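Shown here: the complex without one of its protein chains, the others still in place.
The letters A and B name the chains in turn, as written, and every chain counts its residues from 1.
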Amino acid sequence: MDRKPGVYLCEGCGIAEAVSVDDLEQVASGELKVPACKRHAAFCSEEGVALIAKDIESGEVNQPIIVACSPRVMTDRFTFPDAQVIRANLREQVIWTQPPGEEDTQALAADNLRMAVAQAKNSDPPVPHGEGGASRKLLVVGGGVSGLTAAREAARMGVEVILVEKGSALGGWARKWSRTIPHRPPYRDPQPNGIGDLIAAVEADPAVTVMTGALVTRTAGGPGDFTVTLSQGGKETSERVGAIVVATGWRGYDIARHEYLGYGTSPDIVTDIEFEELLANGGIKRKSDGAVPSNLAFIIPGDSERMPYSSGVSDRVAIKQALQVIEAVPDAMVYVIYEDLRAHGTAEEFYRQGQEAGIIFQKGRVKSVAADLTVTLDDDLLGQEVPLSGLDMVVLSTGMVPNSTNVDLSPAEEGADQLADDIDPAAPVKVARGNGEDEAEAAETSGNGAAENGAAEEGGEPALPGGPILNLQYRQGPHLPILAHGFADSHFICFPYETRRSGIYTCGPVRRAMTIADSQQDAQGAVLKAIQAMRAADASTALHPRVGDLSFPEFGLDICTKCRRCTVECPFGAIDEQDDGYPVLNATRCRRCGTCMGACPVRTISFKNYSAQMVADMIKAVEVPDEFEEKPRILVFACENDAYPALDMAGINRHRISPYIRIVPVRCLGSVTMLWISTALECGYDGVMLMGCKTGDDYQCHFVKGSGIAQERMAKVGETLKSLALEEERVQVEEVSIADSGRVAELLNSFAGKIDEIGLNPFKGF
Amino acid sequence: MSEGRPRSQTIAVIGAGIAGVTAAVEVAETGYDVVLLEKGPSLGGRVTRLNRYFPKLCHPTCGLEINYRRIKENPRLKVITMAEVQGVSGSRGNYSLTVKTRPRYVNANCTACGACSEVAETEVTDPFNYGLSRVKAAYLPHEHAFPMRFVVAPEVIGTPEAEKIKAACKYGAVDLDEVEETFELSAGAVIWATGWRPYDAAKIEVYGYKDCPDIINNVELERLANHDGPTGGRILRPSDGEPAKKVAFIQCAGSRDINHLPYCSMICCLASLKHAAYLREQYADAEVDIYYIDIRAHDKMSAFYDRIRNDPQVNFIKSKPGHIVAGEDGRPLVCGERTIEREIYRNPYDLVVLATGMVPSLGANFTAPADLEKDEYGFVLPSVADDGGQFSAGVASGPIDVALSTQSATAAALKAIQAVRAG
Partner (left out) sequence: MSVALPAEAERTYDLNFARWVYRNVNGGDKLSLCMQCGVCSGSCPIGTQMDYGPRKLFMMIRAGMKEEVLSSNTMWNCTSCYRCVVRCPRGVPVTYILQDLASKAVEFGYAKKEDNTRFSKAFWWSAKTFGRTDERLVTAKYYFSFGLVEGIRKGLGNLKIALGMIKAGRMHLGASHGVKDRKGLQAILKKAAEIEAREATES
């Protein structure tokens, strides 16, 4: 398709008062020779939009270059079917940060126009990578409450489901439970366990194929077209599915690791899991002599090492079980020993019910549980050490360890390193240093206690036991990525289901410890995301965060050197290596961040509307003044998700920013190639700044690894600069958050100051 | 009444905080039409006024930005701001929502150029900052406002200033004749994402919220800590603008109290831990005391609790204070008993922050349709009836945090879609 650019110069919002639109028109028509160039007092008005639409309809223009406000606003109005809209930001990032009428302001506006035209020249409308035909079948792994709920909910949406359970029966832990924690008013009494009905409903559902005693032994492909190998009774079958919900649940924490709790020293010291099975199977009896206990202590250890597995579920379970004891043995003396009683939300009502029923809650630190069942604790509230003697039974809360691996399997040979935690839970909290009130001097102090208790040993926790659940045929390894303590990875605050494995969604206690009611809700969410993934695969569009994006990376294999960097660096494992060493894209896994593009040393990976060439041309489009003008030019690559909005908001707040800055938005810092930096320096730019999201612990990158990879790459840029006899300080990488609207201005102005100190780029003019 | 209407496949989402925005986007991206109704002038609800989220200490606008982009690009999703739902009638497949819109006095022609604000002189209380600052009577709700459109404060309507504001707009966007309007909206299913408001700290009389400017609540602290808040992100004493370095946090200010909120609000412990982190990041010599009954580090948050607990400048005092008064020097004095040490204390602070709980916004006086089930606190329960068509998400459904809100919103989106599919 021929590119037919048209420039639309908006005069509104004070643009015409701050810069000469005549001069801009001259740049568009004269210098850049764009055939169509129009002006309007406000292109976002009905009249303005109609003007653009008319040109598109007439076939005169298919690349409207709207030179007006930020691409973040008026998006709905400036969307035209069959046209590729390019936006040049003259409002937020020029006239709102620059003094009106100045020569430098005009130069900045003209450069933004030039960059937009260069962008248009390198941009084609994306075409879908696929032709539909995505599978609408869902694989659910795990037949406990979460998996059963997922299967049932998916079936209700008209989706065919294969439910794979490694055990011999459905129902998971819940099948062994008596009653459950209340989650509906009056929030006071243990509720009936509905697992039987749920199992029956799933088994009766014609849309669900249940496979018990089965494992997933291999998973290849991507959303819409996964090929999974299922093994059942020694027989392997292959299925094509569109998405996968992983609901592998949890297992009990090995409480015997804490010797002081005495587990194993007496048959009457049991875990809450064992106790629950007693409740479900006809009553509470001591294992030692079958007698009904009448003095019981429930211990919720506050041991911080174990707490992440507990998260308040254990506390509520203890209350529930204690209530059931009192119900069965009204005269029983029942104690719940805790450090912080975590009965969140409406569970406070449950706690009150427990108190009213006569459970004694004791805040204290358990020091030991003896074989004769004497519990010694520091009773915080009495302020003395108490031996709690005469008990018939001691019940220990265990906590829920996520099944992010299959512990029944031997560890996979490859990919063990994949199971290193991504987030260090003991990472230090940032604190101010010194007596000054200068926040700039913020430093990080170590969370000393955490390091001492071993949670933050070098290299994190030992690798998780067991083999992969899905055995993913991904370059990045067979496992699902995990966060601290083995919980399945996700942007767990804003986008709880987004993992690094497109089309694969985890739910239930594998994501974090949760109750049955919570798990059911979680399963519903995961099913919706899985359905969206199948729809997106069918439509060839991207998943979160670039939802709906049709573009995808293409590989120019003619010059590919098989360096494999793209396959290694892709955060989503979207690129495989073929036997001949060339990369091949699994398009439906791809999230379109462009990290592969940034990785490629020979610039042969490109999107139809985003490429190494495109940005290089945008860099070159800027008019760099010669050394005699003494006006530097600084190039900024800004992450479009966070840094770019922050720069817009700097404009909204009318912060002044150095006029020498030229900003190129990038999909992710991971897409920035070293070649852009060398291009910029060769073109005479005096400095380059990369603005991306926070990396490492508590990463904020929407593509998880993109900004981190960029930092790694740029760590080596200093050497390159030195070899060119350029100062290392000319290239800077900054972590910028979306809330940095004030800080970006300071950062850029101080960088401009630093460039001024260093002096102009000696290559200018060459 | 509802029988005659054709069945609607549209899903109405009431409230555009993080839960409502998430639910609406998830519905639209599954291929269903959705109308997102927001009472205020812009989206984002409570979270957009937070400085950061626990435990990652990341900024709420980061996730909202992505969600807003998804909204802008999705033609199936329609946003109506300044819109309050007055009542709902009907049943699954054909609900009718009575929606009242308040005037913004600024129409869709607004480009957010700011010319109106330049001529405005009157300053009104800034609702975005919980009244901690004032704003021109023609204003953008905040820097990240979506839709990015100005508001003219009702206070100046009918004055010559309003005419001046109108005249300043080149785009005919200021419409002083806007009036309240009521319309009916048809929907096949409804998601309640009406969120929460902080418990009125003044009701806990003994904590002196009304008596001393340096006794504030936790949402106000979020504004003080926020870069676009009234102090530019510096945590300063409201009384004299001095840095607040010795700060007390009072947990369960209202929550877990049968005289106020019988339930635990779940988020306040973690919020105070987060606030301690803000203070420690700002002031090297900050000293933080957290008065608590139980630290309820839910979810995976216990690691965050440990991180804060290991800081020697953050102290945890197990005590529900009896009362807080202004001392002779005007500084707040927290009085009570340290339960573990059995010591009576009177401790002075620069600033006292009441960790107030969450009250569901959906008032008890709201006439809900028969198939909407609420608990005694006003939380909307998830529908368990097979023919239910109304669902809840976020804090409208119970006292939960943001991670659980987005989870519940995604689940509610699925349930609502199932409801309109079933008709």
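Here is the rule we use: contacts are C-beta pairs under 8 Å (C-beta built on N, C-alpha and C of every residue); 3 or more make two chains touch, one makes a residue touch a chain.
Keep in mind it's a predicted model, so treat the numbers as computed, not measured.
*Asks:* Please identify which residue in A:Glu236, A:Glu356, A:Asp408 or A:Glu630 touches the non-displayed chain.
*Replies:* For the chain that is not drawn, the touching residue is A:Glu356.
*Asks:* Given the contact definition stated above, which residue among A:Ala169, A:Ala291, A:Leu381 or A:Ala715 touches the chain not shown here?
*Replies:* A:Leu381
*Asks:* Can you work out which residue in B:Gly336, B:Pro382 or B:Gly398 touches the chain that's missing from view?
*Replies:* The one listed residue touching the chain not shown is B:Gly336.
*Asks:* With the missing chain put back, which residues of chain B would touch it? List them for me.
*Replies:* Per the touch rule, chain B residues meeting the hidden chain are 206, 252, 256-260, 293, 318-323, 335-339, 342, 344.
*Asks:* Of the residues in chain A, which ones touch the absent chain?
*Replies:* 333, 335, 351-352, 355-356, 358, 360-363, 379, 381-383, 386-390
The rule we apply is simple: only the chains that are shown with their structure count from here on.
*Asks:* Can you give the whole-Å distance between the Cα centres of chain A and chain B?
*Replies:* That gives a centre separation of 24 Å.
*Asks:* Which positions of chain A touch chain B when the two form their complex?
*Replies:* 12-14, 41-42, 44-45, 69, 72-76, 79, 153, 156-158, 184-187, 304, 307-308, 310-312, 338, 340-349, 352, 363, 380-381, 383, 425-437, 439, 442, 445, 447-450, 455, 483-485, 487, 491-497, 512-513, 518, 521-522, 524-525, 527-529, 531-532, 535, 544-545, 547-548, 641-642, 645, 649, 652-653, 693-694, 698, 700, 702, 737-743
*Asks:* Applying the document's contact rule, which stretches of chain B touch chain A when the two form their complex?
*Replies:* Touch list, chain B to chain A: 18, 26, 29-31, 51-53, 55-59, 61-63, 65-67, 69-70, 72-74, 109, 111-113, 115, 140, 143-144, 148, 170-171, 226-228, 232-233, 243, 256, 262-266, 277, 280-286, 294-311, 318, 339-342, 375-377, 379, 381-382, 384, 398-400, 402-404, 406-408, 410-411, 413-415, 417-418, 421.
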